[in-house]
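For this view, one protein chain was removed and the others were kept in their places.
Chain nomenclature is as follows: A, B, C and D, assigned in order of appearance, with residue numbering initiated at 1 for each chain independently.
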Amino acid sequence: MYSVELKQVDKSYDKEQLVVKDVSVKIEPGEFFVLVGPSGCGKSTLLRMIAGLEEITSGSILIDGKKADHLPPSKRELSMVFQNYALYPHMNVEDNITFGLDVKKMRKKEKKEKCCEIADMLGLTDYLKRKPRHLSGGQRQRVALARAIITNSPICLMDEPLSNLDAKLRAHMRSEIRELQRKLGLTLIYVTHDQVEAMTMGDRIMVLNEGVIQQVGKPIDVYNAPANPFVAKFIGSPPMNVTTGLVDKNSSQVTISEQISFSVDRFTVKDLNSEEVIVGIRPENIRIYEESSNQNLSFEVTIDHVEILGTETLLKFKWNDSVWYAKWYGQWDIRVGQSLTLSLDPDSFCIYDGCTESLMQGPRNIQHQHVREGIV
Amino acid sequence: MYSVELKQVDKSYDKEQLVVKDVSVKIEPGEFFVLVGPSGCGKSTLLRMIAGLEEITSGSILIDGKKADHLPPSKRELSMVFQNYALYPHMNVEDNITFGLDVKKMRKKEKKEKCCEIADMLGLTDYLKRKPRHLSGGQRQRVALARAIITNSPICLMDEPLSNLDAKLRAHMRSEIRELQRKLGLTLIYVTHDQVEAMTMGDRIMVLNEGVIQQVGKPIDVYNAPANPFVAKFIGSPPMNVTTGLVDKNSSQVTISEQISFSVDRFTVKDLNSEEVIVGIRPENIRIYEESSNQNLSFEVTIDHVEILGTETLLKFKWNDSVWYAKWYGQWDIRVGQSLTLSLDPDSFCIYDGCTESLMQGPRNIQHQHVREGIV
Amino acid sequence: MKILRPTITYMLLILTAVIVFFPVVYAFFISFMSGAELLQGKFIPETFHLDNYQKAFERLPLAHYLWNSFFVSTVVMLGQLLVSALAAYAFVFIPFKGRNFVFFIFISTMMIPWEATMIPNFLTIQQLDWINNYQSLTIPFFAIAFGTFLLRQHFLTLPKELKEASDIAGLRSFKFFWKVVIPYCRTSFITLGAYGFLTTWNMYLWPLLVTNNDQVRTVQIGLKQLQTQEMATDWGVVMAGVIIVIIPTLILLFLGQKQLQKGLAQGALK
Amino acid sequence: MKNATEIQAKSITRIDAKWKFIYWRSAILYLLPSIVLFSVFLFYPLGKTLYLSFFLTDQQGIANVFVGFENYQYILQAESFHKSIKATFLFVLYTVPTGVIISLFLAVLANEKVKGVGFFRTIYSSTMGISVAASAVVWLFIFHPSMGILTQIITSLGGTSIDWLLHPDWALVSVSITTIWMNIGFSFLILLGGLQNIDEHLYESARISGASYFYQLRRITIPMLSPTLFFVITVSLINSFQTFGQVDILTQGGPSESTNLIVYSIYREAFVNYQFGTASAQSVFLFICILIVTILQFKFGERKVHYQ
Partner (left out) sequence: EGEETNEDTSGEEQQTEESNESEDTNEEEATDEKVEAVFWHAMSGGGQESIEAIVDNFNQSQDQYTIIPEFQGSYEEALTKFRSVGGTEDAPAIIQTFEVGTKYMIDSGFVEPVQSFIDQEGYDISQLEENILNYYTVDEQLYSMPFNSSTPVMLYNKDAFEEAGLDPENPPQTFEEIKAAAEKLTVKDGDNTERYGFSILNYGWFVEELIATQGGLFVNNDNGRTNEATEAVFNGEEGLRVFQLIDEMNKAGTYGNFGANWDDIRAAFQTENTAMYLDSSAGVAGTVENAPFEVGVAYIPYSEEVERNGVIIGGASLWMSNGIEQEKQQAAWEFMKFLQTPESQAKWHIDTGYFAINPAAYDEEMVQERWGEFPQLKVTVDQLQETKPSTATQGALISVFPEARQQVVTAMENVLQGTDPQEALDQAAEETNRVIEQANRANQ
């Protein structure tokens, strides 16, 4: 179990534009660390720099505490799983798996044994003699995993390993990879742009945008209290609804769309740099207006689109010049075009500084969201 | 708005094996009809037969009530969107869109006007002069749509049009296509193997397996009362938990795993062909055991895997020799390895004949699932 | 309409095939004719006697020539594959400076007419004392720009992750070349191989220049030897020679046609 | 944020240099066989040719009188060389477009999905396996003024027999026909491969639009095939500039030097007349011609080409 540490790492391909900017983070030994961000934000670049496939422009990388900037990939004691699996199409599964061992001049028998062991673990025993093209997507994925695992490298890097699989298989492989990582105690750095994977797999996730770290933390924390509107919108599906509000510093009141207003913490307001704040609320915190709820936080909308996904219903509507979503548990029979009065939960707001975009106040009702501990 | 009717359509490529078997269905004018099923089940084949790209082996196809078996594709008044878009890579967007009109020898000005109109509708105006390879996936998808729409054909066929897009874009395009179909009043036949698309887009869906129709109906009906275990497992994510139970015909009691038993309708039991039934229950209908619930329907399990997806928590565990899932609303702090006592909701069971696999009794608690009408 | 199209297609196919293949069939028939039949301008011989073939083989050590041709073509083929593959590997997988420039130089060599360099080459061979050696028939042809180009195009299609995966595993670059690149690009190797084999098999002027005796001569020279200048040519025998010469290559071509087509197309597309 | 200059300042040039050196070294190793062979058998002779073109050579082929550009001056004003150039360009004009069009036609035909098409593909590609020497001999006989099948067919149909290889105008045509036939196989194979790479869905889409066969051919097949066509045309151009064998066997450059293509003229200058100086000058001229044509081809032709 090795740690990986990045220190002020920069990367530029064309010596002009920085693709990765000043990234510093320490990945603990045995951690499942997820790197997430939109396409082109530099995730792969970062991973490839750790692997040594790409030079770093400045900064340095420490593996197991030792400087590794100029080590060739093979000396970094890591393995890697590629998005398209990078299986050698002309070799059968067994040869593919033992490919990395060839270098190590292991005895043939030993190699075979090891291969069988791993194949067994991943349920590949029956396919050892097949060529990759005769395997299904999930099986290929497993071969790629096996190939990474067999080298016994303490660090494993994965670059969107599941993005070529269909939804069902993806769900299955998610848990498989997670279990494997636990069992082997790997330090795993996992790149994805799928936020379901980010949410469910990692011990910690790091959200990246345009090469800059946005937030590092436990998935649930990132979900509940996104550090800035970008993270708020990126994590969660449908994304958090975000709008601007005006703040009255005297009364500590925030007004949205001249219609809705609520009060915020006094101290929070003091730190504000501008009159404007960005207010975010997750779709599940938008409710049907009931008599009992706060009059100030309700508004009427026309539903543009309804999607019933079995146990939950998704509503789409326009409000305050942007598209909003609401997500309710259960199957709701709502027609497109129908008018509804909705209300917001004041305790669920995330409030960001309109200028610096940093989080001023997170939601207070996280307790409400059924986090129950120790039920037996 | 034309209707499309299939009458006992068979298809065989090699004159030996039937790829599509005895398919009869009528697609109503203006309907959004989704064809769903696992890979290789014959969806594309069916669609291509409707388009006239593939001959039908037996049976017949009626378009707008008229027999169309031997019409060439261009005479069937339909348009088609392919999975890989099939854009002409050497033509710019405008030429791609107007390709169908070129064939019809329309006047240049008229063509241009029409193209602009459609491009405007789909937000492609800025890209008209670009080549497809300079477009993003979503833009390409839109060009393909535009090309299909511009011909004004009353029927549109789409073969997995979104499968090459990433999740976010897919969600967006889903509603876009649906809105377009409504606006233009198209009869749309839509092939997918993604059940989210199936659930959210169609007026009706048809589930196909190995070339045979499994069920045709409204998505919500299919979800709530799948016609057989195949559909039950195919629709819904995570899939419905399915297990076998023994039935005592006298007492009308079903026993699962010698541990859980519940009674079923007397008349249902009478029709049974065997002693065995297949019992299905959706993950969201598995609850934490509370004192108040039925003792008979509870059991203890060890949790293998937990995934917290923002607003819902997914649990995986083994019971009765198969993998089961439970899905709860909210963020639950449950650790892997923890033991939980769970209970089943007796009103949510789907019970299938163990022999014929047909639905004997659907869930009775669909009302419970918050279907509310006419809230203003 | 449904029947019409295949019918037209078949008619065109047959017609064009007859035209294209006619010269070969014609040569085949003539190879069985006696001199008198030839003068009568017949197309199909009265009897298919093998006299001409017998004469051809008697007159020249054709079997030995065939063997030489086969040997030389095979060696050139292997040499070309190796040399081109090495060069293509460097162009694709080693990011050295000036790569594009060197590649351009390579490609430009395709434009040098072989005849333009033949005289100095002949002198070189002579200085190397390679006259009458298999070396002189093979080694000058090991490096061909076309081969490098074709293989490079195919190597480019190899996912770069394969290279990276082997980098991480720590594989030597030569081993990667040997264990991954070559098997992965089998089609284009077959293509280039067939191409090299055929072109070498068909060489005439150069083998004649650098060989003096039957020992290492190739079958195309044999074909020339069957023709005469001042004395009357025995056309039947010549055509028998033609048939003998083209049959091995035709067989090779028929066998490898599919691969060849795939591979060549790959090289053609940038 | 840091700017570009800062980055450059920070980057460690020493390490850079080390990697560059390693890459260079291994690149050289891999390229060595090619470079050595090219140098010995291509660049050195080319240089030598250039050198010789400024000399008169004696009977042993040794350059012993330096004449500067005299050889060039001579070939540029000599009528027979003008004829050579004219013949070469005519030959290129006859063979390249026709050959490509015929191959394209055959490839399109053989791309139809009908039973037994594999057999026809084999037939069409067969000419690739027939050597220049063999095919020229066969065609020589086909063109035979008295025994040749062509003359016989024409006269039996009541036409006027044609002096295939004897009339200056026809001789070049005859050599062209032979050449086209010989090149069909190669061009056909490449074009067929290109056709098969075109996505079938494009045609299905066009069929739904109601595009006719020829409309599809014009608007889809040809543009999609353009990279392959470009390649075939380039290779055919280069090849036809370098045609030698068929001329040697069919016409020896005659009659009236009408088929005295440049390469053949070089051969004759060098090996029959032993004028290495003028032969070399012609070679250099030819090289420049091919270079120019190829560059022009890449410059203008490639614009029309669509790459995936």
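As a working rule, a contact is a pair of C-beta atoms (placed from the backbone, for glycine too) under 8 Å apart; a residue touches a chain by one contact, two chains touch by 3 or more.
None of the values given here were measured: they were computed from a predicted structure.
Shown chains touched by the hidden chain across the complete assembly: C, D.
Interface note: of C:Thr74, C:Ser108 or C:Thr233, the residue touching the hidden chain in the full complex is C:Thr233.
Only one residue in the set D:Ile28, D:Ile153 or D:Val272 touches the chain that does not appear here, and it is D:Val272. Touching the chain that is not shown, out of C:Ser108, C:Asn132 or C:Gln259: C:Asn132 (per the contact rule at the top).
On the side of subunit C, the interface with the absent chain consists of residues 35-36, 39, 41, 59, 122-123, 126, 131-133, 208-209, 212-215, 221, 224-235, 237, using the contact rule stated above.
Counting over the whole complex, subunit D has residues 56-61, 64-65, 80, 140, 144-147, 155, 160-161, 163, 165-166, 168, 251-252, 254-257, 268, 271-275, 277 touching the chain that is not drawn.
As a convention for this text, only the chains that are shown with their structure count from here on.
Computed centre separation for the pair subunit B/subunit C is 56 angstrom, with centres defined by C-alpha atoms. For subunit D, the set of residues that touch two or more other chains comprises 308. In subunit A, no residue reaches two or more other chains under the touch definition.
Those residues of subunit B whose C-beta lies close enough to touch subunit A in the complex are 39, 166-168, 171, 174-175, 178-179, 193-196, 199-200, 219-220, 223-224, 235-238, 282, 284, 288, 304-305, 307-312, 314, 316, 327-334, 338-341, 366, 369-373, 375-376. The part of subunit B that touches subunit D in the complex is made up of residues 48, 51-53, 72-75, 78-80, 82, 84, 86, 88-91, 99-100, 102-104, 133, 147, 151.
For subunit D in complex with subunit C, the touching residues are 20, 23-24, 26-27, 30-31, 33-34, 37-38, 40-42, 44-46, 48-49, 61, 105-106, 109-110, 112, 114, 117, 120-135, 137-139, 141-142, 146-147, 149, 152, 181, 184-186, 189-190, 192-194, 196-197, 227-228, 231-232, 238, 241-242, 244-245, 263, 266-267, 270, 276, 279-280, 283-284, 286-287, 290-291, 294, 307-308.
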